[in-house]
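Every protein chain except one is present and positioned as in the full complex.
We just call them A, B and C in the order they show up, numbering each chain from 1.
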Amino acid sequence: MPVTQTLHDRHAAASTGREQLAVRHAEVRAHSLALASTLTPEDQCVQSMPDASPTKWHLAHTSWFFEAVVLAPHDPAYRCFDPAYARLFNSYYESLGPRHPRPRRGLLTRPSLGDVHAYREHVDQAVQQFILTAPAAEWDAARDLVELGLQHEQQHQELLATDILHAFSCNPLLPAWQPHDTPALRLAPSTPALRWLEHDGGPVDVGHEGDGFAFDNETPRHRVWLQPFAIADRLVTCGEYQQFIEDGGYARASLWLSDGWAAVQQQGWIAPAYWLAPGGARAPSDQWQVFGAQGVRPLDAAAPVTHLSFYEATAFAEWAGARLPTEFEWEALCEAPGFLQRTGHAWQWTRSSYDPYPGFQPLAGAVGEYNGKFMVGQLVLRGGSAFTPGGHARPTYRNFFPPAARWQCTGLRLAKGRA
Amino acid sequence: MPVTQTLHDRHAAASTGREQLAVRHAEVRAHSLALASTLTPEDQCVQSMPDASPTKWHLAHTSWFFEAVVLAPHDPAYRCFDPAYARLFNSYYESLGPRHPRPRRGLLTRPSLGDVHAYREHVDQAVQQFILTAPAAEWDAARDLVELGLQHEQQHQELLATDILHAFSCNPLLPAWQPHDTPALRLAPSTPALRWLEHDGGPVDVGHEGDGFAFDNETPRHRVWLQPFAIADRLVTCGEYQQFIEDGGYARASLWLSDGWAAVQQQGWIAPAYWLAPGGARAPSDQWQVFGAQGVRPLDAAAPVTHLSFYEATAFAEWAGARLPTEFEWEALCEAPGFLQRTGHAWQWTRSSYDPYPGFQPLAGAVGEYNGKFMVGQLVLRGGSAFTPGGHARPTYRNFFPPAARWQCTGLRLAKGRA
Amino acid sequence: MPVTQTLHDRHAAASTGREQLAVRHAEVRAHSLALASTLTPEDQCVQSMPDASPTKWHLAHTSWFFEAVVLAPHDPAYRCFDPAYARLFNSYYESLGPRHPRPRRGLLTRPSLGDVHAYREHVDQAVQQFILTAPAAEWDAARDLVELGLQHEQQHQELLATDILHAFSCNPLLPAWQPHDTPALRLAPSTPALRWLEHDGGPVDVGHEGDGFAFDNETPRHRVWLQPFAIADRLVTCGEYQQFIEDGGYARASLWLSDGWAAVQQQGWIAPAYWLAPGGARAPSDQWQVFGAQGVRPLDAAAPVTHLSFYEATAFAEWAGARLPTEFEWEALCEAPGFLQRTGHAWQWTRSSYDPYPGFQPLAGAVGEYNGKFMVGQLVLRGGSAFTPGGHARPTYRNFFPPAARWQCTGLRLAKGRA
Partner (left out) sequence: MPVTQTLHDRHAAASTGREQLAVRHAEVRAHSLALASTLTPEDQCVQSMPDASPTKWHLAHTSWFFEAVVLAPHDPAYRCFDPAYARLFNSYYESLGPRHPRPRRGLLTRPSLGDVHAYREHVDQAVQQFILTAPAAEWDAARDLVELGLQHEQQHQELLATDILHAFSCNPLLPAWQPHDTPALRLAPSTPALRWLEHDGGPVDVGHEGDGFAFDNETPRHRVWLQPFAIADRLVTCGEYQQFIEDGGYARASLWLSDGWAAVQQQGWIAPAYWLAPGGARAPSDQWQVFGAQGVRPLDAAAPVTHLSFYEATAFAEWAGARLPTEFEWEALCEAPGFLQRTGHAWQWTRSSYDPYPGFQPLAGAVGEYNGKFMVGQLVLRGGSAFTPGGHARPTYRNFFPPAARWQCTGLRLAKGRA
């Protein structure tokens, strides 16, 4: 079913809910500011690597998205806040004009944080006004784009978190983003035994269908044929991963994909991105420690391992005598009874490259640049992490990153074939 | 079905054919030398980029493969030609010891070409002797490895060709590898109208099964579910690709994957790798020309376009209102009546990332490093090119290269979905 | 004469002047903060290239210098502000412990600007106390180091200015650091005719001697032998440099040193660093404009040309039928009547590589790392720029930068030989 029809159906069902959408818009937008509330202006300006963006840029870019995609095309009354911002805060939409180069986003000390806050308010007022008062024709045309803007903002909320974490990890002071007394993530008190959930294979329908929001890359829903397999009921833990390290996992080429082994050697990887080895200079301890949102903490053996690359995930699985699930195996069982930690802990690398679904059609217009043009050289992750905003993820959600990425909150779940 | 069982079955069927294998071994090995026969010692030593290897290295490496995989483990009487060669001519087998770095293969002016020829003769005599006289137990253990060595050599024959072509393309003199009066490739005299071959979708079995040789990455045979689709009966031609260029194909970001557009801009691509634009300085002409094995020739509009990247293939398909086939769509119809140019012209980029088949098991031992460890970040190509040795390709064959590779003889065939 | 003796002599002469030094210390330190007063916290944190440093880093590093060189070794009562700062704010003193990598200074969002201000106050109070109350022995040992600290701070004041200018030049908004109504630099209203000041050659004594402060690289004073020469009475102007551009200066290889020509081609130079060509996208105008401390202004033909590399300076001189002066030619005539614009406008590239003077001895201890270890691959500049603090420069002063540097306020003065 074409995406445009999907959008239309959703529209019909929700046309009476402008007020709810206005409330949700306000909530989502406020949450972005809340995430930044403990950060100084300098913290919000820094860019620690080309893959990451400054907090301030995230705050401005998500506003620009509403401006460029909702307001400018659909609200004749809208007055642009500052025409120069389009170039500064466009991320990668070729069809929406030239852009400031991504690796130089950290140089944008101006506009100031105050200017960006004013920009957000300006856009927010216009969007609220538009939601509540737009004539029906404009609303019909733009409603799904408002929803897309909110989903887009939630994605950037997660990036804001992982990007500031990376920036702080580069600071010798290893600052904490959140108070040190924040409760640790939702973890089991000790590691339960791993159980295998089984599937007999055969035809399975995957992908999104129906009224709820989904990104275009989750469509169209279609049939695939699975072979019999089993999938772990929970994520791999830090304690298990520590065993892999201590068994020489990072020194045995036979466990690794060729590109992964090259990365291990060139980058000097000896553990996940934010693990601090015993005896290191940065945060002295005789135990493994892990840097995170609350600063440096002792390694929690029962917690899911996070911040590892696809290469490390596959090497661990090989070492464990298992493999990663495909994205469709994951989707086929993710709602089965006993399937734990589906979301809220870590994005889960799958053994599926990020290819288009059969019949995939990008959205029309500039927003069609959102997903499809990245469909090469990346791997699908399923689930959702501790940084994913509540309600954002769903079983058909396809997250994607290059295989060497480690600054996202990424972990793994094992799978294996069945005779 | 596990690969080892597959190999055993093949062995049972062929145990009476040692003489035929000895003949085939001699033929395959002689063909490698024939390919190099018009090249000077300097030509055979040069390495024009890290992805390519010198002719001399190909000649030695394929010999080393027989030595390391067949003779050393299975022939107690074998005497190593030179122990230093193992380091020089190992390609990427981590389990077979340290290696000379790939980007520095062109520095190996010693051993001389004469030394490498002597090495080949030494190994060839030992392999012939082994084939004809090995006791049954050794033969049982090694027979499939001899076959693997021949298939491996055929793969390097194609690489030898594409690598020397690349080296010559870097030389301002643009030398011809083959005589200028060699007949052009098997082409239709003019471009026939493109016809679409249709498939109704549903369950299809793909992958290799049975007695014939196949690489491990083609197994196990398994079921997939296809959606209805159509595939072009022939390859895209140079004339059609020229229209894409003249329609601004290389200047329209909307046609390209994001990484592809970046490659266009960073590499300055304006045409396939070996096309020479009218008015250029390298081989003056007011027409498009194409550099190839016979040197520079006028563009042949009816010939399949070759030497383009996956990025260019997808951009062309987008421009043409179509898409690339998946590897399974290709396999499902490649033996259908009317399916033209299956092999012998160009490897055909598919829209399938090079992922493992469900239940994939690499071969045991060092030869298991052959295919599986490259299963990330590459795309599957199907078919076979003008440089592929006769009889080497088959319908289940999975060739693979990174999306930016252009020095291989790569082209494309269009596909599209059906309502 | 050894430097230590020089320092001792100065000490004897100045032992009664603690109060004056305390006042000067307070003034110099206050000036650094004044330079930063119009900058936001983000502005003060950004690092726009590895050669540049954040304002905040300059403010902290100059404080660390007093702490590490004066207080820690000489004031037993001093309590370190924060032991972690030594690693963060050491610039390149190998003997004073490990350092945060230079290209990553911009990642130091913490300590915050407030923390750095508190650090400055802490150090300032201790230095003031030390100046006024240190026992004679400690004062004897440390007095020259206090002076060195002030001279060091003045150098960083100039870098602070040129670094923030570079950062702003990278921002598409091209912000102004100083108010737009600041009077332009001290310029003649129109370009006077250039006059040549002549020298007959022969033995000349150069280098520093006597009681006043000087860096070790200016010593020992020694004799050189000059050939007859003439030197221009004023700097080359923007109007003259524009003629060079319009005469194809950036397109004529014969005018350039080999490395300079390579830089032109690789960097795409077509004008000095902060010139904006007519018709460009960044600040639309049909005239040449120049970005500077007050933002974008029309090119002032009578102003000295600045922000060019040694390569550009030599190419201009070649085009003009002249050459650059050597550093000794410059020094021999810089106090002659009629020698204009000696300082206050632009540092003046000389044709002298930055080599040690005969008998050069670095200062003892860590401060000996200050100058000598950079004596290779750099060129000497003489004079002083619009950003050089008043009273900091002197005729024997040897500034030095690599030949491709353009972010400093660098210009040129012509010279020529005489028959």
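Here is the rule we go by: a contact is a pair of C-beta atoms (placed from the backbone, for glycine too) under 8 Å apart; a residue touches a chain by one contact, two chains touch by 3 or more.
Computed from a predicted model, the values in this text were never measured in an experiment.
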Handout entry: Where the missing chain makes contact, among the chains that are shown
Key = B, C
Exercise for the section: With the full complex in mind, choose from C:Pro203, C:Gly279, C:Gly321 or C:Pro337 the residue touching the hidden chain. Expected result: C:Pro203
Exercise for the section: Out of C:Leu174, C:Ile245 or C:Met375, point to the residue that touches the absent chain in the complete complex. Expected result: C:Met375
Practice task
Sort through C:Arg351, C:Arg382 or C:Arg398 and give me the one touching the missing partner chain.
Solution key: C:Arg351
Exercise for the section: Check each of B:Leu35, B:Ala167 or B:Ala273 against the chain that is not shown and name the one that touches it. Expected result: B:Ala167
Problem - Hidden partner chain, residues of chain B it touches - result: 40-46, 48, 56, 84, 87-88, 100, 104, 106-113, 167-168, 170-173, 175
Practice task
Mind listing the chain C residues that contact the chain we can't see here?
Solution key: 92, 94-95, 203, 222-227, 229, 253-254, 256-261, 310-311, 314, 326, 351-356, 358-359, 369, 373-377, 379, 403, 417
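Please note the rule applied: only the chains that are shown with their structure count from here on.
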Exercise for the section: Sort the other chains by how far their Cα centres are from that of chain C and give me the top one. Expected result: B
Practice task
Would you kindly tell me how far, in whole Å, the mean C-alpha position of chain B lies from that of chain A?
Solution key: 37
Practice task
Find the geometric centre of each of chain B and chain C from their Cα atoms only, then give the gap between the two centres in Å, rounded to an integer.
Solution key: 59
Fill in the blank from the handout: Chain-centre distance (mean CA atoms) for chain A and chain C, in whole Å, is 46
Fill in the blank from the handout: Listed in rising order, chain B residues that touch 2 or more other chains are none
